[in-house]
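Selected chains from the complex are presented in situ; the others are not included.
Note that the chains are named A and B in the order they appear, and that numbering of residues resets to 1 at the start of each chain.
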Amino acid sequence: MKITASEIYKSIEMIRQKSPVVHNITNYVAMNNTANALLALGASPVMAHAEEEVEEMVNIASALVINIGTLSKPWIYSMLKALSQARKKSIPIILDPVGAGATSYRTQTSRELINSEPPTIIRGNASEIMALYDDKSKTKGVDSASSSDAAIDIAQKLCETHKCVICISGATDYIIGKEKIMKVKNGHPLMTKVTGLGCTASALCGAFAAVEKSAFAATVKAMAVMGIAGEMAADVAAGPGSLQTHFLDILYHLSERDISQRLKVED
Amino acid sequence: MKITASEIYKSIEMIRQKSPVVHNITNYVAMNNTANALLALGASPVMAHAEEEVEEMVNIASALVINIGTLSKPWIYSMLKALSQARKKSIPIILDPVGAGATSYRTQTSRELINSEPPTIIRGNASEIMALYDDKSKTKGVDSASSSDAAIDIAQKLCETHKCVICISGATDYIIGKEKIMKVKNGHPLMTKVTGLGCTASALCGAFAAVEKSAFAATVKAMAVMGIAGEMAADVAAGPGSLQTHFLDILYHLSERDISQRLKVED
């Protein structure tokens, strides 16, 4: 399988043209960032978390993004309702299990969400993805050489069990689907000094999945666009403050040429 | 009626001098933006939503801005308490019915808020304003040629029923009062790519209404200032990220000359 700059750009054009509604139930810290990134890309963000309206909002959305960054009980209840409705309407579901592994509340909630309705795409860093796997099985199943290998191993198991695409993000992003794996090597270390860029990546996965049949291709494209806009922003930024501003400006203007000059996708 | 650059600037000077406290019960996405815009204009924003304190906070405020962008039940309860207290203290109330029409929860909540205490000013886009009007009456009353005409027609009915000023914002903003209507043609399309600028407009209406007897004039002035600062920002911005930054810088320094050079207000 190969994903070209031209194909990525075609998806961006579709997003800009169709302006798909991406419904986000996300954290307080990153709401503004992710709404702005979705707008800059060409999508239509909506943020709604009340149990009274999440189902109706899902009905007008083309993708649902669930992010557990600032979790609490009423939000979990709404996430479950939204997930169930998204599955009924067959729109793609993206889960960002922020902080899974850091507290048992986050780990358990992530697993509960996944077990209620398997997401189309799960995006997290290595430790978050590893935390999604049931502890008992983990002790039996995992004996990989490095933590990155261990995360990939677990991602493959999750992928098989839940029939979903897993993205392990980091300096290299690993996108893992059924019997396939791709690496995106775009991005810049300064991006780790800006809050909410991981959450933004998950939101962009939602926008791409909204216009793309293959969830695997959508994830690769979203992560490539994220990384390319991020490294272009880092090239001109004076620090993490201006990186965020440049990131949105660059995302808004991103051209096929920008992508083809920088794309680093590998099988 | 005529609203001049000089009159607009006089109101800005009053805001800068008096620093009126504007109490916002608003959404998570736009809180930071609107607080910063109010500060840049010269007002004193406060954000408080707990039922235990909203009345006391209203007591020290010169305007109350209610925005339903990320609604939930406890917030609605506090909005109702704050509205009632604002009416008792006779301070202007601004309502931004974000997403009315998109879900029945938002439509019903907007109507409930309006029926509990009629706001002084309601600001929304055409579809939000149209959603505020009772469905049954709508089927009888509306037969206008275009959706913009339909929205104006409904705004006039709302204005009559609730004795309030309605602002339908868009490429052209329509400000509708008792037997009068004005258009503000300032602004720039790039503003639609930044989240929370609509919410910011509502917050600025609060600041102007705090220093201005006429709610109609306050709304026209706020929308003109919003549009002028927005188009000045768009002129120098590289995209939606830097537009937001420039917008605040420009709002902070806005001069009478800036306004007189760009003001596009029509009867």
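Criterion: contacts are C-beta pairs under 8 Å (C-beta built on N, C-alpha and C of every residue); 3 or more make two chains touch, one makes a residue touch a chain.
Small disclaimer: the values here were computed from a predicted structure and weren't measured.
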Complete complex - number of sequence copies, 2 represented: 3
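Note that in this section only the chains that are shown with their structure count from here on.
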Averaging over Cα atoms per chain, report the distance between chain A and chain B in Å. 34
Touching chain A in the complex: which residues of chain B? 27-30, 32-33, 69-73, 99, 102-106, 192-196, 237-242, 244-245
Per the contact definition, I'd like the list of chain A residues that touch chain B in the complex. 28, 31-32, 35-36, 39-40, 45-50, 52-53, 56-57, 60, 74, 244-253
